[in-house]
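The structure that follows is given in the form of structure tokens.
With one protein chain withheld, the remaining protein chains of the complex are depicted in position.
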Amino acid sequence: MKIERLWGSRLKESPDEAFIEFISGRDVRERPPCDAVLVPYDIWGSRAHAVMLWKQGIVPTEDAQKIISGLHDVTSLYQQGAFPLDPAKEDVHTNIESFLIEKYGLGVGGKLHTARSRNDQVTLDMTLFLRDRNLDFCRHLIALETSLLAGATAYAAVLIPGYTHHQHAMVTTFGHILLSYAESFYRDLLRFRQWHSLFNANPLGGAASYGTSLPIDRELTSLLLGFEKPSVSSLDLITNRWEAEAELSHAISIMMNHLSGLAQTLILFTTTEFGFVTLSDKYCGGSSIMPQKRNPSGLEVIKAKTAVAHGVQSSLYALGKSLFVGYNRDSQWTKYLIMDLIHECEEAPHIMAAILDTLSIDRERAHDLCRTGFITATDLMEAIVNDYSLPLRQAKMLIERAVKYSEQKNTDTITWEGLKQALEEMGLALALTADSVINHQDPATVVSRRKAIGGPTSDVLLKAVDAVTARVREQSEWLQDKTARLDSAQARLDDLEKDLLSHKA
Amino acid sequence: MKIERLWGSRLKESPDEAFIEFISGRDVRERPPCDAVLVPYDIWGSRAHAVMLWKQGIVPTEDAQKIISGLHDVTSLYQQGAFPLDPAKEDVHTNIESFLIEKYGLGVGGKLHTARSRNDQVTLDMTLFLRDRNLDFCRHLIALETSLLAGATAYAAVLIPGYTHHQHAMVTTFGHILLSYAESFYRDLLRFRQWHSLFNANPLGGAASYGTSLPIDRELTSLLLGFEKPSVSSLDLITNRWEAEAELSHAISIMMNHLSGLAQTLILFTTTEFGFVTLSDKYCGGSSIMPQKRNPSGLEVIKAKTAVAHGVQSSLYALGKSLFVGYNRDSQWTKYLIMDLIHECEEAPHIMAAILDTLSIDRERAHDLCRTGFITATDLMEAIVNDYSLPLRQAKMLIERAVKYSEQKNTDTITWEGLKQALEEMGLALALTADSVINHQDPATVVSRRKAIGGPTSDVLLKAVDAVTARVREQSEWLQDKTARLDSAQARLDDLEKDLLSHKA
Amino acid sequence: MKIERLWGSRLKESPDEAFIEFISGRDVRERPPCDAVLVPYDIWGSRAHAVMLWKQGIVPTEDAQKIISGLHDVTSLYQQGAFPLDPAKEDVHTNIESFLIEKYGLGVGGKLHTARSRNDQVTLDMTLFLRDRNLDFCRHLIALETSLLAGATAYAAVLIPGYTHHQHAMVTTFGHILLSYAESFYRDLLRFRQWHSLFNANPLGGAASYGTSLPIDRELTSLLLGFEKPSVSSLDLITNRWEAEAELSHAISIMMNHLSGLAQTLILFTTTEFGFVTLSDKYCGGSSIMPQKRNPSGLEVIKAKTAVAHGVQSSLYALGKSLFVGYNRDSQWTKYLIMDLIHECEEAPHIMAAILDTLSIDRERAHDLCRTGFITATDLMEAIVNDYSLPLRQAKMLIERAVKYSEQKNTDTITWEGLKQALEEMGLALALTADSVINHQDPATVVSRRKAIGGPTSDVLLKAVDAVTARVREQSEWLQDKTARLDSAQARLDDLEKDLLSHKA
Partner (left out) sequence: MKIERLWGSRLKESPDEAFIEFISGRDVRERPPCDAVLVPYDIWGSRAHAVMLWKQGIVPTEDAQKIISGLHDVTSLYQQGAFPLDPAKEDVHTNIESFLIEKYGLGVGGKLHTARSRNDQVTLDMTLFLRDRNLDFCRHLIALETSLLAGATAYAAVLIPGYTHHQHAMVTTFGHILLSYAESFYRDLLRFRQWHSLFNANPLGGAASYGTSLPIDRELTSLLLGFEKPSVSSLDLITNRWEAEAELSHAISIMMNHLSGLAQTLILFTTTEFGFVTLSDKYCGGSSIMPQKRNPSGLEVIKAKTAVAHGVQSSLYALGKSLFVGYNRDSQWTKYLIMDLIHECEEAPHIMAAILDTLSIDRERAHDLCRTGFITATDLMEAIVNDYSLPLRQAKMLIERAVKYSEQKNTDTITWEGLKQALEEMGLALALTADSVINHQDPATVVSRRKAIGGPTSDVLLKAVDAVTARVREQSEWLQDKTARLDSAQARLDDLEKDLLSHKA
């Protein structure tokens, strides 16, 4: 007999693959060497550097041709999974340079490192890597926004309790809740965009931190690597090789906080006690012992990873504190910190979107809860303020008493009797009736009255959905533009390489 | 006999007042109640809310007139220091509302709170407060940039050792160092600007989190409070009353990290051992026991406050994690955290600017150090690469040997003898001379050769200064524009109040 | 009309004073200068130091007598609130020394600081202060343990759902939950005790960090200040003036985490949806707008303060990282960090104890929930394993199916029909009956069967209560012993002072 999971006969659908990967973490999965993901970026950087050295006459044509060929060989090997990083050679840079030297000798391979240092090289590699991952986060968030905005529309009229302090506050709709998260994640999108505008500058050419006397052309390498411009200081980005990491980690941390809040909210909504949201079997976990379990494991894991993000932020700040000017080896650890964090969190928006897309709501249960916990007391109070011009403070005292007296009769909506007793006690004579008291507490009615911008009434909510949708579309266009620019930088490099390779030495 | 400080006879100048306040911390200074600084913001918000309630017919003219008058009374009292917050009345909101109720009765004062909750009120107050402080940070950073750019210019040709790993790397100039920090702080400036664009939205009207049924006009209050627009969700900004705080705290944390790095760098430069920077007596502390002390206390305190910033960031993240939807009381503590942090750090850029403006450099000592620790080895290597087309890797091995052999003779620059021995060992015949070896290691010469963008050569450096200066000027204009917009919002509110007060009830 | 709070007519009891202080935070309350709380400790330290200087012949009798008298004067003034700290005099140390110099002249007052530095003085003051606060935390935790153990006993048989992943897991008792927290807080108690054993060493005599050439007697001052011994290195405790703070902050952080978990648990239990715990009105907050609110504000505030603790820990770690040997001014900020944290958290265990002592449980509601969410499925499975020797894995598959089939019939306990269908499908023939299926899922029955150490059965639980009670008693005795030792150190100092004052000069 073969078993793979110790639970599941209760569930009607098998868990989603990506979901299982997300919640399994690193129990049975290894983390590859960090530099493995840098190979393509290190090569991109070296190709641009080599072409520039050639254009500047620092490396002669024939040598440059060999170096470029060698780098293409590494790319091929890498793509076939046949360029393992040799632990005897410190890092990705040494592995690649050694390959060239072993293949073409020191006289050729030994020229690639002219006018650069590992300090600017690793800063470059990380900038290229992070730039791509950062754009990925933008992409994932746009997808999550799409789910949330679709949900906000679909559930625009689905009544549920609104809470403050975990207590019943005022009736709202599930769509209103989802729109509020769409708004939060929109700010996250802007944070990732800000990352791009802060850090899309070319560190290559800073050399060890203090520049080089060789006649390099930093404008050219900027162009070939898709950067806006070369950094204006050779020193700044190398001393601060923790800041782009800390900036990204901050954007991730806030995004994860938003996800964790939505996760916690859904976790409570899916308890037996709240009971008005059910997750799809595809996004539930079971127990090794308890046969009845359908655990919201994905949502819990999101919370765990949020804590991971916070810690990475702490580490990056602490690492970057009180650093003496110039490169410090301390910075090397920023690589592992940010790579791990990206690995942990990059799928989180996707998992959340999938959970949202597949959950179901028990509208009846939700509606029943909208008649408990005196949740419509504020609406009744506002109706009285509106109809009888009662000062708010007086109206509030009135309804507080009405709640107390109604509660004494074991109800948890305000009764006409309770309100009458309060009116009498406060010496107020208002033309209210038993019917109006009931009507002013009808869940659908009260929601339909809250019409100011930002409120839950369907019309207002759908206008908000439109507004956020339009803004997300703008970001989507920005993202496409940036992606296209990177593609054209690559094309320009390809062209220059063709020139070089076709050149007679 | 009267003494105030237990040290100081050694110093020629008295410490700066602001500096003493900065380094004394909270030993002998109290922190006032946090809501004290919110009084003007709470009043601004209440005035805008009251005028709007009147315009919308929710509060009748006569009542609105009294409320506005009462709020102006509070302002006057506050400005005279005669509006202490009564601890028996929970917070600033209750204190002010109680004042109105006590003065005009529940029938008038009890109407101000119509269609709002403390939830949106405190969110509003904090947004207004943080918006001002955030613009202040922009202002302080622009001033610091001015100091750094002036320093970069003044010290553009002052040679000092450049370091990596705390070890001698390559000769640079003090101006080159300062320009690199100017570049770092420029990103900080952009971070504070980003805060403004993310959070300048009006939360007022969200009420308890779920809107109100009363016919409020959120566009109007936005206009009167200097906001771009009302928030599109009543819920989002209230649930996330930690995010604007965490965003600001992040901007502060990174800025403090940059300051701490510059502080640590200056601390080392002022040790007896490095000894080429001397701080002004005005920015030094003494010891209670050691008569000789001139301590860089301000720089150390900057490092301490950097650690404080990191912790506040941790707290705000942790506080905002996994929050159930809707307001949670937890958020109240975000107020104290961010207020304390602002208090600790707002003067830091100013103190740093003052320290930079008043320090002096021992150029001779600095120049001497530029001839030790084999600091010009890389320049010599690059000269050989350039002159003899030697592969970089080979040239590096050559110079490594030359260093080793020179060191064995107890020098710490490369000697012609050491180099010769290395050339022979490697079988290289290059037309080098004893003179050229000396010349290639001359500190001024080597710096003058590093001409690529970002490097320390004076021309290049001064162009970089110009570039950053131009960018700072743009930010300065942005700042003026934003400040003007807030002024005109206030003017618009004054006008509407005049209308109201002149209106016949 | 006079109002103090904008809510409350709903509540039957007024909020507790200490509770209001706890949840109001710093809105309307100032934080006094930090050194104010150090006055008594600074005086204790100076008295011991002065007596020692006299015994060693470093300060002559007549001068020592005056110094002691002056210090007693300061104590009197302080106790009458008439020794305000003058901000012109840096800190508590300078304030007190200046008092002596102003009163007795430099020739007398100027001798007290002989053979000490502010470095060892402030380390001493903080050690004395923290030692007291640390013992207070022990005291508060013992009181909380008492509440929890009383609750565990009182609610030993009160059935409630037990949860994992926020989902129904297995029925347990409220007493079982409370006992588990008693066990957690017991470890906290041991952490605070560990603090005492790590840091009860005398730093006085380290002087600036490197000792003094004057013939001081550190054994004597240790005795007079209640320390086990003088520190064996003059340097260690001064360089590490963040470690005792970080240790205490860690103990507080873990304690707060435990409190925050208990708080979150109670918050959920008091929602309308769970609804089986009701907090006393004395420990509830209201809303400024919503009339029905009874918010668990104290519990939320505990969570907020937990986040504050985490941040302080981050700050203390970051501040203490990579410090160059010897005193650094950075350390000054550790004072504010730990003092604020103590201020925020010292009442937290007390507030939690009060909340526990006064809450009430709706046993019927809790019992009803123990029949939902298939919460007894595991017990039924174990009964089958036990009665029919079925392999656990097979039994689990059986019950998973039974859950699925029962759920399809819209029940949320396992039905005999559902189980039969599962038995048939798996080809199992077990002598079960409809009655036994019901009986094996009876909430009281299932709890009574879980008898292993650690389980919820009353007998077992009450034995656990006894075991923890006995351990808490031991800690209580330790606490009394330590308190007595401090008292006798003070008495010894009083005696020596009497000798001195009665001595002829």
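For clarity, chains are labelled A, B and C in written order, and residue numbers in each chain start from 1.
Here is the rule we use: a contact is a pair of C-beta atoms (placed from the backbone, for glycine too) under 8 Å apart; a residue touches a chain by one contact, two chains touch by 3 or more.
Since this is a predicted model, take the numbers as computed values, not measurements.
Considering the intact complex, the chain excluded from display touches A, B, C. Taking the complete complex into account, B:I375 is the one of B:I375, B:L432 or B:L496 that touches the chain left out. From the set C:V28, C:L124, C:C138 or C:A307, the residue in touch with the chain omitted from the display is C:A307, counting the whole complex. Only one of C:Q80, C:S213 or C:T433 touches the chain withheld from this view, namely C:S213.
Here one chain is not drawn; of B:H168, B:H258, B:K305 or B:K482, the residue touching it is B:H168.
Residue A:V92 is the one among A:V92, A:L149 or A:L369 that touches the chain missing from this view.
Here one chain is not drawn; of B:T272, B:T433 or B:S502, the residue touching it is B:T272.
In the full complex, the hidden chain is touched by chain C at residues 60, 101, 106-115, 119, 162-166, 169-172, 176-177, 179-184, 187, 190-191, 194, 197-198, 205-206, 208-219, 230-236, 239-240, 242-243, 246-247, 250, 253-254, 257-258, 260-265, 268, 303, 306-307, 309-310, 313-314, 317-318, 320-329, 378-379, 382-383, 385-386, 389, 391-394, 446, 449-457, 464, 467-468. Across the interface with the omitted chain, chain B contributes residues 3, 6-10, 12, 161, 164-170, 267-268, 270-275, 285-287, 289-297, 300, 314, 317-318, 321-322, 369, 372-375, 377-378, 381, 392-393, 396-404, 412.
Contact between chain A and the absent chain runs through residues 1-6, 23-35, 85-95, 97-98, 101-102, 105-106, 113, 116-119, 121, 207-208, 285, 287-290, 295, 297, 300-301, 303-308, 310-316, 318-319, 328-333, 335-337, 340.
To be clear about the criterion, only the chains that are shown with their structure count from here on.
The distance from the centre of chain A to the centre of chain B, each centre being the mean of the chain's C-alpha atoms, comes to 26 Å. Per-chain CA centroids place chain B at a distance of 35 Å from chain C. Shared interface positions of chain C, i.e. residues touching 2 or more other chains, are given as 3, 6, 285, 287, 289-290, 295, 297, 300, 314, 318.
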